[in-house]
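Take a look at this one; I'll ask things after.
A single protein chain has been omitted from the complex, and every remaining protein chain is retained in its original position.
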């Protein structure tokens, strides 16, 4: 399990998203409030952001240490501002080692990706089926050992050949969830797929589990802390009645104009 | 604050001390039970041990990551056995960075040292007085930024010129506590000095605070888990009625014959 | 490219093999003498050793820093002795990141493996064919991104179901080289496969390239520096006329009785 936050709106510093909220990712790393498995999130972290005036691809900063002990982050997050920010703290599943290659968010061209959840017994169950389904160009992007990175590769495979937009991201995300649901059903394993994906202009996020409760997911707009943006987060970053829960088995789609769309996920059918 | 364990007796593997007990340092790193400040101990760790047949100085292994995510430790701790083992998990005090130089235990010639506690506002209060009191040969050994390493240097300064033995270690430890108590009283600051020191043949440990409760400290002998040795630990490693609490403001002195001595610490007088 | 050393014989400390020779791996890391590509070997290192009285599997210590700046190695290598020692310094191929998962030697049960060489453009050429050839149990062991780890998995796949011995290791090693040669020929790519494999009782090493010169490889016995053992090394560890070059396209097989066998590698035929 991990905890993540995504921001889209008027530019704010990385610090505003990562460390300044009362129940920030810093706090969630050592004292998360709504984890369904694991106790702390100290096996690395990552931050991604866009400066599309300079470059369409995101900057990404990751490290394998606990987020609070990283010495570069305070300066970096005070000096960098962006209109689209992803941040993540990691709790490594046993067997998915603490390598920098395993720290999220993952980037591919202009796309950033984070996953909070799991594929049950991943290496013995869906690692190989996922890889076997991939085109070479996505197969070869995988350098770490996490289920998350493999899920991202499968998403990219589903996005293949389409122009990147809110619609194509949403479509490929749903397709990815449906595929994985089918494969999981065939093997009678549990999966949880809270994801966030962005191209710098829109964010699509999912809350999904094929059994039991999905990990928590919230979003909010027009917060006094973030007056001109939308935030999506695993846990509420502070008390505020404007936080809304994302329903289970749902994706939400945010534009940088402040629009929010919702869509029920129809689970893949086991043919 | 940190958590530590020390073992003296018939040789056991490092794993026996570090990872196999039910409430081992691994567990204490993410779920400590008796911490008086801080919540987790994931800012590095260290293990020291002796193989005096080969060399009188200890081997030391430290790393800045959480103890559970270190990949060398499982193999190492299964392959190395010793009759005297020190192990420590660290919770860094803010301002005392996560550098390997700051990971305990610290070694100097044949002596190993661990400290669990604090000097209040260390860098602004006692850092300079401690350093100023040191002979050059101990002054120059300090390479990190922790209060713990400075306390060790002061201990070595007090041990200077004496043959290392249970008596001289006990004497220098008490002298160190008294000095620091005087300096702390002059500045009205709090100090907590749970220490463990060994030369590979004996262990001396202290439980001390100049105000409020000292951090917890226990010891036990003839445990079924460690039938032929003595264990000193910040927290009990498993349920067993044989664990005895070390009284506050006390040092205990253990020999490798199984003897246990106790001594009340008379606080230094503020002259 | 990397540099490696393997030792089999009367027990010596790790230091004797790793750091004490005049042209040790420490020196070869910043000043190698016979590298055919790359300039330094500072992208991590590893040491493996056996203590078969305690456990049939090897202990392994790896780190991603340059070998000379590791702080645990000096103490560890002075305190641990063994009759079978593998050591390696790494020069990462671009794209095969500096993760601890990528540091050699690799271990699987009682087997240790090191590789010095390359598969040309690995991720785009043989990564997928190698993986596709693997049984699930070896497929799932791969956690890093190096050609070396994949070659080891293919070797294990070829060893599958056979009792581990000098003969079965030699056979599986030759089979692995032949397979890779065929696949390389089909794609017109270059491969270099200097490998060393041990079970703690014997060592089998190869010197092989399918085009141009293979990386250097030497061995020696009855050296005054290692009077009771055999050493295999990428570069000679000091001047001594007893060093013998391993011929290209050859494997050598060493027993802990001091026997040395040689065998020409017949390249796999491209069917």
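Which chain is which? They are A, B and C, in the order written, and residues in each are numbered from 1.
Heads up, the rule we're going with is that a contact is a pair of C-beta atoms (placed from the backbone, for glycine too) under 8 Å apart; a residue touches a chain by one contact, two chains touch by 3 or more.
Just so you know, these numbers come straight off a predicted model, no measurement behind them.
The chain that is not drawn here is touched, among residues B:131, B:187 or B:263, by B:131. One of B:31, B:100 or B:255 touches the chain omitted from the figure, and that residue is B:100. Of the options B:19, B:41, B:72 or B:145, the residue whose C-beta touches the omitted chain is B:145.
Within the set C:10, C:69, C:213 or C:266, the residue that contacts the chain not displayed is C:69. Although one chain is hidden here, its contacts on subunit C can still be listed: residues 30-31, 39-40, 42-43, 64-66, 69, 71, 92, 97-98. Panel shows subunit B; residues 97, 99-101, 123-124, 127-128, 131, 136, 139-140, 143-145 of it touch the chain omitted from the view. Seen across the whole complex, the unshown chain contacts subunit A at 13, 49, 51, 54-55, 57-63, 71-72, 75-76, 78-81, 100.
By our rule, only the chains that are shown with their structure count from here on.
Between the two copies, subunit B and subunit C, the Cα superposition rotates by 180°, quoted to the nearest 5.
Mean C-alpha positions place subunit A and subunit C at a centre distance of 39 Å.
Subunit C has residues 100 in contact with two or more other chains.
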